[in-house]
Structures are given as structure tokens and as C-alpha cells.
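Pasting a structure here, questions to come.
Removed from the display is one protein chain of the complex; every other protein chain stays in position.
In this document, chain identifiers A, B and C correspond to the written order of the chains, with residue numbering beginning at 1 in each.
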Amino acid sequence: MDEQKALSWQALYDNMWGIFALGIIVPTLIYTVWGLIEIATLPQMDVSKAMEALKPAVSQQAVPAAEAASAMAPEAATQAPAH
Amino acid sequence: MSDHKEGFEAPGTFVIALVFLAVFVVVYVVNFKLLSNIWQIR
Amino acid sequence: MSITVERIWWRPLDREEKIWVTIALIWCLGTFFMMPVWHVIAKQNTPNESYKVSVDDFEKIVIAFNEKYKVREESGVPVVHPPAGSDIYLAGTGIWQWSSILELEAGKEYRLHISSIKGGGDVAWQHGFSIVSAKFNANFMIVPGYDYVLKVTPTEAGEYGLICNEFCGIGHHLMAGKIIVKG
Partner (left out) sequence: MAEQFRTCPTTGLKVHLPAETLIKVNAVAAVVCLLVGGLAALLILLTRWPAIHLLDEEWFYRLLTAHALDMLIAWIIFFEVAGLYFGSTVLLNNRLPAPKVGWVAFILMVVGGAFINYTVLVGQATVAFTSYVPLKASPLYYLGIILFAVGALTAIGHFFAALVVAKKEKTYEGSLPIVTFGLMCAATIAVFTLLHGAAFYIPTFLWSAGILPHIDPEMYRLAFWALGHASQQINVCAMVAVWYLIATLTTGAKPLNEKLCRTAFLLYVLFINVASEHHLLVDPALSIWHKIVNTSYVMHLAVLASMIHAFAVPAMIEVAQRKKGFTKGLFEWLKKAPWGNPAFASMFISLMGFGFVGGITGVTFGTEQISIIRHNTWSITGHFHGTVVLGTTLAFMGITYYIVPLIFRRQIFSETMAKLSPYFFGGGVFIFANAMMFAGGYGIPRRHWDVTFAGAQFPFQFDPTAFFFLALTGLGGLLAIIGGALYVLNTVASVFIGKKIQ
């Protein structure tokens, strides 16, 4: 009885191709596939927002209203006639 | 050899293993201490 | 030499084996859970925020950033002093330089974006971002096409070295700059 149990466990460890398959599949899923999915689904940086924040500082005598308006709503600013 | 014995079969090895663990703990803790000295980064 | 294996080798562990495996397992699980725990209890962690960005876009941003906040130059490299708490941008360049010398304020948190640009060279390399000082070093990877956001709070005033520690071509060992932290 006990011997039977031991033999069946041993058979599991003697299963070369089972071990081989697990040894390829387990790390491929945990490391490679998961990693590739994370890299592939990484969001894009919001470049226009970053550039907006880095616009040259507005000097005092410039036209603050128009600048501010275009910064708030860029689509509206492009549709509006130029000053 | 496999029959159950009361004492340890390899007491020397057990001591070496405990020394190993002690060194491991020291290295690990020292490294976290060094880490806590750096700028805050998250 | 005998190479035969006993017919039955599947048998219970001896006492000392059991004790050692238990101790080792506890230690292994402890060191594993230390990582998520450290994220909660401590302030030195690997940042979890990053984005894809084209090399050219990041270069555009870096140029705009340097222009806006430049306060002076040192040996032709702009020294920039951005407002505390803002988004700041630093890149390793294709000519083995750092895009600027950052001047930061101690105790303020910045969102430091690091990436790689051509910067007058032909190629945006991978670089190692390594802040070094007498007291510590901190290292992150710079990968072209990726924006890595480090939310960083310089804790102490002083001048810190900024060196590249990933081999990035023949000018690699000259790629040293600095970060200035004001008290």
C-alpha cells in the first residue's frame, strides 16, 4: 500500500517529458508572456500635455486672455478667427 | 540509514546551515538599512 | 562507483531535514513578503509609473523644459531650476552627456521623467541613471522609447554625481554630470 504510493510519486518524478514541459511552460507564462503583455499595453505618454506645461513663460505685457483661452480649449482656439 | 533516529545524523552540517542563515539575515538587513539612506523615491 | 538508485527512494524526511526545510521556507516566504510590505511601509521603492514615448517627442520636451527653466550654464550644459513639485525631464544623449544639470530643492517631491534622446548624436542609447554621492547611490535604467517617472524627493542639500552605469558605447566612461540640491 505505502509502497504503491511511493512508486506512483516516483513515477511522477521519472516523467521526463512532463518535467520538460512544465520547465518550459511555467517560466514562459510567468516571465515572458506576462512581461510582453505589460510592455505591449503600456500607455503612451501625453506629449501635448507635457508640452503645454512647458510653454515659454508669458511675459507681463503679452496678450494673456487669448493665450489662456487657447490653453484651456485648444479646439475652440483653432476654430476661432485669428486676431 | 533511513530508519528513524532520535539524534541528528548530520549535526555539523546543521550548524553550518544555521551560520549560513545568520550571515544571510545580516546581509539582507544591512542592505535594507543602506537602502533607507537614499532619497525618497516611489 | 555505484550508480544504482534504491527501488524505493520516496520516503519521509529525517528530523533535521524537516527542521531545516521549515526554517528555510519561512525565511524564503519572509523575504518574499518583505517586498510588498516595503512598498507600504517605506519611502524607497521602485516606481511603478512609465509610458511609451517616441525618442523625438521626448527630445522636444527636454528642449522645451531646458529653455523654460534654464538659470545658467556650466561648461556649456544648461543648469535648470524647475519649480518645486513639478514634472521635470532628464535624458541621456547620443553624445554621451546628460541633457541638463538639475537644480532641485531639498524636501520637495518632483516627478522626474527619465529617458534617452539623440541630443545631437545619431542614436538614442540605453543608459544607466546612477545618482552617486558619498552617502549613497541610486540606480535606474534609461531605455529609449520609454518614459520612466520617478517621484523623487531629494532629502539633503548638496552636489550629487550623475553617472551612466550601463555600457552605451565608446563615450560611456565620460558620461558624468551632476544634480544640485539646494537646502
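Here are a few things to note about the model shown:
Keep this in mind: a residue touches a chain if its C-beta (ideal position, glycine included) is under 8 Å from a C-beta of that chain, and two chains touch if they have at least 3 such contacts.
Every value quoted in this text rests on a predicted model; they were computed, and no experiment measured them.
Listed by residue number, the positions of chain A touching the unshown chain are 9-10, 13-14, 16, 19-20, 22-24, 26-28, 30-32, 34-36, 38-39, 42.
Although one chain is not displayed, chain B still touches it through residues 1-2, 9-17, 20, 23-24, 27-28, 31-32, 34-35, 38, 41.
Seen across the whole complex, the unshown chain contacts chain C at 1, 3-7, 9-11, 13-14, 16-17, 20-21, 24-25, 27-29, 31-32, 34-36, 38-39, 42, 44-46, 48, 50-52, 74-75, 77, 97, 101, 123-126, 128, 130, 132-134, 136-141, 143-148, 161-170, 172-178.
Criterion: only the chains that are shown with their structure count from here on.
Per-chain Cα centroids separate chain B from chain C by 29 Å.
Each chain gets a centre from the mean of its Cα atoms; for chain A and chain B, those two points are 37 Å apart. Within chain A, no positions touching two or more other chains are listed. Of all residues in chain C, those that touch two or more other chains are 11. By the touch rule above, chain C contacts chain B in their complex via residues 11, 14-16, 19-20, 23-24, 27, 31, 34, 38, 42-47, 109, 131, 135-138, 150-155. Interface of chain A with chain C (complex): residues 3, 5-7, 9-10, 42-47, 50-51, 53-57. In the complex of the two chains, the chain C residues touching chain A come out as 8-11, 50-53, 57-58, 60-61, 64-65, 67-68, 86-87, 89, 146-147.
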